[in-house]
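Inspection log for the structure reproduced underneath, given as structure tokens.
Of the protein chains in this complex, all but one are displayed in their positions.
Moving on, here comes subunit A:
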């Protein structure tokens, strides 16, 4: 990859993510009303509002790690529910992944997601097929790693991540919840898409849009 993803591009990505979540607040609420406590849309919208304020503030750091840490702290204090500590952990761990200071290359972007995923699994103790955000993020990270190993371009790597995340999100419709509030419903949770898997999908959807447009290739 010729160009690198700068902190400013990460900022644009997370602004796009925040906007996408806010557009989808009602959808997330509907999904969480079916199998949870109906708070995922409201919690995520509140957290994304805080994130927008934080990201629009010109005083943000150029350092990728410091930037990701600041995103994590905003989500920890702004989201609530189970999503607050989970997204907070995701970005806090992502902030410990290798960078080139004020930018990351495609391999480092993939590692960033991998670090976040590993943190999520430790925090939430969820595995694949538990019907959680892991079902979106794990296949997406694995798809990125595979595409990267095959020396694909950034556009291909990010498209692979989006596609795998989308399939993972849709797969949560077919499976029974084994973690979180939805697990109380047992087999009745089948047939409903997981709200956390849905909000996590937008991370990869917006990454594919923003990083491709801004020329990370």
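To be clear about the criterion, a residue touches a chain if its C-beta (ideal position, glycine included) is under 8 Å from a C-beta of that chain, and two chains touch if they have at least 3 such contacts; residues count from 1.
Keep this in mind: contacts and distances are computed from a predicted model.
Among the names given as "2-oxoacid:acceptor oxidoreductase subunit alpha", "phosphoenolpyruvate--glycerone phosphotransferase", "Spore cortex formation protein SpoVR/YcgB (Stage V sporulation)" or "ABC transporter permease", UniProt records the absent chain under the name "phosphoenolpyruvate--glycerone phosphotransferase".
Summary of contacts with the chain left out: across A:12, A:46, A:131 or A:192, the touching residue is A:46. For the chain missing from the display, the contacting residue among A:41, A:81 or A:195 is A:81, taking the whole complex into account. Which of A:6, A:29, A:65 or A:89 touches the hidden chain is settled by the complete complex: it is A:89.
Summarising the interface, subunit A meets the missing chain with residues 43, 46, 50, 73, 76-82, 84-86, 88-89, 92, 123-124, 181.
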